[in-house]
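For this view, one protein chain was removed and the others were kept in their places.
Chains here go by letter, A and B, matching the order in which they are written, and residues are numbered from 1 within each.
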Amino acid sequence: MASFSTTATVTDPRVALGDDGILPPALAGGSGDRPDSGLPDYATRLRRARLGLLVALTPVLMLFVSFTSAYVVRQGLPSLDPRTATLVRDWIPVTLPKLLLINTGVLVLSSVFMELARRQIRGEAVFASADSIPGVPPASESRIPWLPMTLVLGIIFLFGQWMAWRQLAASGFYVATTPSSSFVYLLTGTHAVHLLGGVLALLGAGVASLLGLSLTRRSIVVDVTAWYWHFMAGLWVYILCLLEFAS
Amino acid sequence: MGLVLLAVIWLITFISTYFFIAKTWWLPVGASAAAAGIDHHFTTTFILMGIVFVAAQVALGYLVWSFRDRGNPAKVSYSHGNTTLEIVWTVLTTILFVGLNLTSSSIWASERFRPAAADSVQVEVTGMQFAWYFRYPGPDGKFGATNPELEDASAGGEAALGLDTKDPASKDDVVSGVMVVPVNREIEVILRAHDVIHSFFIPQMRFKQDAVPGLAIHMHFTPIQTGEYEILCAELCGLGHYKMHGIVRVVTPEEFDKWLAAREAEKL
Partner (left out) sequence: MAGGTGGGETITMSTHESAVQAAHAHGAPQGFIRKWVFSLDHKVIGLQYYFLALVAVFVGMFLSLLMRIHLIWPTVALPLLGDIKPETYLTLVTMHGTIMVFFVLTTAPQGGFGNYFLPIQIGAPDMAFPVLNMLSFWTTLVGFIVMIAAFFVAGGAPLHGWTGYAPLSAVQSTGPGEGLGADLWIISIAIFCIGALMGALNFITTTLDMRAKGMTMMRMPLTVWAWFVTAILGLLAFGVLLSAGILLLMDRNLGTSFYVPLITVNGQLTGHKGGSPLLWQHLFWFFGHPEVYIAILPAMGLASQLLSVFSRKPIFGYKAMVYAILGIGFLGFMVWGHHMFMSGMSPYTAFAFSIMTMGIGVPSAIKTFNWLGTIWGGRIRFDSPMLFAIGFVSLFVSGGISGPFLAQPVLDIQLHDTYFVPGHFHLIMGVASIFGIFAATYYWFPKMFGRMMNESLARWHFWFSFIGTYAIFMPMHYLGMAGMPRRYSQMTEVGYLLDLIPLQKFITYAAFITIAGQLIFLVNLFWSMFKGKKAVDNPWEATTLEWTTATPPPHDNFGGHTPVVHNGPYEYGVPGAPRDYVMQTDPEIEPAH
């Protein structure tokens, strides 16, 4: 319960970079020590957005924890067969389409790209806000379009999941066929909806970039989406392991 | 205002407590072996909690009146609390609450941990919207098979349960709309439900257990008083919940044997 202490530190060490790892009230004093470069403003907003994300991930995590417990309970609990008055289990494992492995690769790769995009735009934002400092050249690092590439991979992943469902259905496993297939659709579907949220956020950042909206704001969106994206990638690996090894 | 508050709080407390102590509306008279123990524990809890209730309300009323603003500028006692008192209070309540619960553990164990005795009378109780059916295994001591596809709720009796008459074990099964049990014998109840969750509740037996579809729940109770008692459904089961009602008739062992034999004879 670290977050209840008076000097609540956020678990992500990066968050703390800007302000000695201490949340307000120490900040008000702390930020005054630095030159007035506009950085504290950006740092505060970034930290707050990340803190918000961290909090927002909790219910997402609870959703999947809840599904997992339902999965375990549903798999393990026998049910009465009225015909014989005996307890029977009706769990038929589903053979997962191989396509899911490829999708996993795509998502992990997109997560790497996302990280590169995050660093790229963060560098830009820092340089942009430090323009006034003499002797520091303006941002002109790599121009590789990591963000669009992430976006494309994300959409490929979602399309791949769609194909995987088609394959499952083609092999006779529909949503209501067996409890295990219900869970496959449920878990992959809920994950896809969440990832779609990340895709929309990236699209928004892209549109904002085209419209030339504030770089600072865009970089915060990308940064937070990146952490969300990593979480989704990790969550997907977990879901895949649950479906593959716990059935 | 302080005095009015005191009067109202005290009055509410004493009137509420009076009806409990006078037992105007109390638990129905127990008719099972477990009732005495449960009622005793209820009374213990009632006395302890009653003391806490009255003490807290009386204190609240008194303090509100006693420390009202009397208009004089007397200083209030400036205090942020007392850690020793807090700890004493915490320990006392923990002991009271948890200890109280532990003293009831033996009753709970005999009600639920222990399976029914080997010589108990078996009755399968099935709940469905909105009736209870009771099945006795007959001389062979075995319940016959049932088949959901054979169920016909409107026909009642065996058909309502979907009894599979092709199964030899079901030939001698007796299905009844009234639960008849012998006095002073342990009754093993096997609870099933066809459609939704029902709850088998006999207030005088201090017996309640949900009947859950997909489960066969084994429970037991021992009636010690002959007579007729009402069975209620205590879990919301649909529009007829309020009239899902049955009767348990506790009779002497001789009457029970006679009743069962008569029902067997009807089947042949």
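Keep this in mind: a contact is a pair of C-beta atoms (placed from the backbone, for glycine too) under 8 Å apart; a residue touches a chain by one contact, two chains touch by 3 or more.
Model, not experiment: these values are computed from the prediction.
**Student:** Write down which of B:33, B:178 or B:196 is the residue touching the left-out chain.
**Tutor:** For the chain that is not drawn, the touching residue is B:196.
**Student:** Tell me which stretches of subunit A touch the chain missing from the display.
**Tutor:** Contact residues on subunit A toward the absent chain are 1, 3-6, 8, 23-25, 27-29, 31-32, 36, 40-41, 44-45, 47-49, 51-52, 55-56, 58-63, 65-67, 69-70, 73-74, 77, 79-82, 88-91, 175-176, 179, 182, 186, 190, 214, 216-217, 220-221, 224.
**Student:** Could you list which residues of subunit B touch the chain missing from the display?
**Tutor:** Touch set of subunit B with respect to the missing chain: 1-2, 5, 8-9, 12, 16, 19-20, 24-28, 38, 41-42, 45-46, 49, 52-53, 56-57, 59-60, 63-64, 67-70, 74-83, 85-86, 89-90, 93-94, 97-98, 100-102, 104-105, 107-108, 111-113, 129, 148-149, 151-154, 162, 193-197, 199, 201, 203, 206-210, 212-215, 217, 230, 232-243, 245.
Keep in mind that, in the parts below, only the chains that are shown with their structure count from here on.
**Student:** What's the distance between the Cα centroids of subunit A and subunit B, rounded to whole Å?
**Tutor:** So the centroids are 49 Å from each other.
**Student:** Using the touch definition from the top, list the residues of subunit A that touch subunit B in their complex.
**Tutor:** Residues of subunit A touching subunit B: 79-80, 82-85.
**Student:** What residues on subunit B touch subunit A, complex-wise?
**Tutor:** 143, 145-148, 162, 164, 192, 213-216
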